[in-house]
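Only a single protein chain was left out; the remaining protein chains are all shown in position.
After this line comes subunit A, so read on.
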Amino acid sequence: MASRKSPEKCKEGADKYSVLLPTYNERENLPLIVWLLVKYFGETEYNYEVIVIDDGSPDGTLEIAEQLQKIYGSDKIVLRPRPKKLGLGTAYIHGMQHATGNYIIIMDADLSHHPKFIPEFIRRQKDGNYDIVSGTRYSGDGGVYGWDLKRKIISRGANFITQILLRPGASDLTGSFRLYRKEVLQKLVEKCVSKGYVFQMEMIVRARQLGYSIGEVPISFVDRVYGESKLGGNEIVSFVKGLLTLFATT
């Protein structure tokens, strides 16, 4: 078991943000998302690092990550690859082990989550001293692009049922664009046992149970890969099973 280093801060009291990017076959998108992260963080004064957790992608994602490391520096681009697809929860744990930030940002690497919202996440966190800030597609001027009517109905319907059953105190439970205090994320990942969409839901539900405070920022979610039908019957079934499990156990 790897030893854990305690987080180092550059100056006394300075915050640092570690962005965790689990990737699988994101050779096309990884340079673009890193470029956007560097751009938007660069416009702020905040200290940051981007941690790429690649699960043995056959398309050369790791190779392009190494090129990005040469361009932007290995203090900004940290590589934590794994030999094969091992699941999101363990990816977060693996990524956090060498994270030197005191805040962790999780997001998708496929450009559906836009780094331009990260300064807003940070501001919201500071304003309310929140333990977690969650991006929401469902409230304020949050929204989506690239979803057809069927997808929107399923999404809103599922969210409605989830709100009624779980009363979670957050408007978007299945979203995965979030900012966590590092120790909060560590605690939650240990406690959560579900997979996929339900894993993200369970994180918020458990956070509420443990008394953590949750703030929200409306985000736009640009889905460019919907055409490859990510929402099949299987996913709906496992979502319902996961929802009922959370209903009965939390």
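Methods note: a contact is a pair of C-beta atoms (placed from the backbone, for glycine too) under 8 Å apart; a residue touches a chain by one contact, two chains touch by 3 or more; residues count from 1.
Definition applied: contacts and distances are computed from a predicted model.
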Undisplayed chain, where the name is taken from the UniProt record, one of "Protein HIRA", "Dolichol-phosphate mannosyltransferase subunit 3", "P-type ATPase subfamily IV protein" or "GTP binding protein 3, mitochondrial": "Dolichol-phosphate mannosyltransferase subunit 3"
Residue among A:48, A:138, A:199 or A:239 touching the omitted chain: A:138
Which of A:85, A:152, A:195 or A:241 contacts the chain that the document leaves out: A:152
Selected from A:52, A:68 or A:170 as touching the chain missing from the view: A:68
Contacts of subunit A with the absent chain, listed as residue ranges: 28, 31-32, 35-36, 64, 67-68, 70-71, 111, 114, 138, 141-147, 149, 152-153, 156-157, 160, 165-167, 220-222, 246-250
